[in-house]
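A short worksheet on the structure shown next.
Note that one protein chain is taken out, while the other chains of the complex remain in position.
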Amino acid sequence: MNSIEERLRALEDRAEIVDLIASYGPYADSGNGAAIEALWTPEGTYSFDTTTLQHAELAGLVDLGTHRDYMEAGCAHVLTAPSVRIDGDTAVATNHSLVFVRRAEPWTAERVSSNRWFLVRTGGGWRVSKRENRLLTGNESARELFAT
Amino acid sequence: MNSIEERLRALEDRAEIVDLIASYGPYADSGNGAAIEALWTPEGTYSFDTTTLQHAELAGLVDLGTHRDYMEAGCAHVLTAPSVRIDGDTAVATNHSLVFVRRAEPWTAERVSSNRWFLVRTGGGWRVSKRENRLLTGNESARELFAT
Partner (left out) sequence: MNSIEERLRALEDRAEIVDLIASYGPYADSGNGAAIEALWTPEGTYSFDTTTLQHAELAGLVDLGTHRDYMEAGCAHVLTAPSVRIDGDTAVATNHSLVFVRRAEPWTAERVSSNRWFLVRTGGGWRVSKRENRLLTGNESARELFAT
């Protein structure tokens, strides 16, 4: 049996990671690049489609043409509650992300992706060291992010 | 470092708030106006579009024409897991809400909104003092609910 301290810390770790991931969507939809960048470690990366953004590029994510277009049309970056496995000072979380865009009524899901988040404990709390996002278009590589 | 009591309470507060928000969708979809009303404080309000409902009007939310229409067609009030900040006896949570309606196959997202929930600790647990819901149609006011 773990100590009270260990059990509290495990619960706090989980709560912090779940909240970090829940904050991504509102940050993306409100164009808050600085807040997105702050979720990652200085060495952190974010890969989607054929793109990999380095930490210094993360704040600019919301200024990409596709993102600006989403925001002007009206968008919702919807992330599902993740399943999280914590192992000491690292963690892995899996969840879905969906981007709903309002080209017209009703909104439609223009992106539906699998996600695998790699997280590390830092002096300032948990941060993302790597996030991989792959469109669920029937390909094996997107399903691999959900492999156990 | 906070005491064990403080840490437990912080975790319990968070769990209670997350669960409260998770309960809204099932209550809305099952037409349970009394249960919705009980989530708010007696002074609580719920604003969406150009409407602001006072506490006494919350139970009637499920009897509005639009809501009855949703339920007859088949609907899902989908709320994402919120990001929550607790400060003593008050808290603020942000998340998305989406209303899927089955006019025909498949279901479509007729409403996609940003939400900001203001919560207070009461003698009977956490309650909503104010919820603001704005359609993500590309306007700045909806994005403001997600501002940090």
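Chains here go by letter, A and B, matching the order in which they are written, and residues are numbered from 1 within each.
The rule we apply is simple: contacts are C-beta pairs under 8 Å (C-beta built on N, C-alpha and C of every residue); 3 or more make two chains touch, one makes a residue touch a chain.
Please read all numbers here as calculations on a predicted model, not as lab measurements.
Peer 1: Where the complex has a chain not shown, which of A:A38, A:A59 or A:A109 is the residue touching it?
Peer 2: A:A109
Peer 1: Which of B:E6, B:E43, B:E72 or B:E140 touches the chain that is not shown?
Peer 2: Residue touching the absent chain, from the options given: B:E72.
Peer 1: Tell me where the left-out chain touches chain B, residue by residue.
Peer 2: On the side of chain B, residues 4, 8, 11-12, 15, 18-19, 22-23, 25-27, 29-32, 35, 71-76, 78-81, 100, 102, 105-109 touch the unshown chain.
Peer 1: For the chain that got dropped from the picture, name the residues of chain A it touches.
Peer 2: Against the left-out chain, chain A lists 4, 7-8, 11, 14, 80-84, 94-96, 98, 108-110, 112-114, 135-139, 142-144, 146-148.
Just so it is clear, only the chains that are shown with their structure count from here on.
Peer 1: Let me have the rounded angstrom distance from the C-alpha centre of chain A over to the C-alpha centre of chain B, please.
Peer 2: Each chain's C-alpha centroid was found; their separation is 23 Å.
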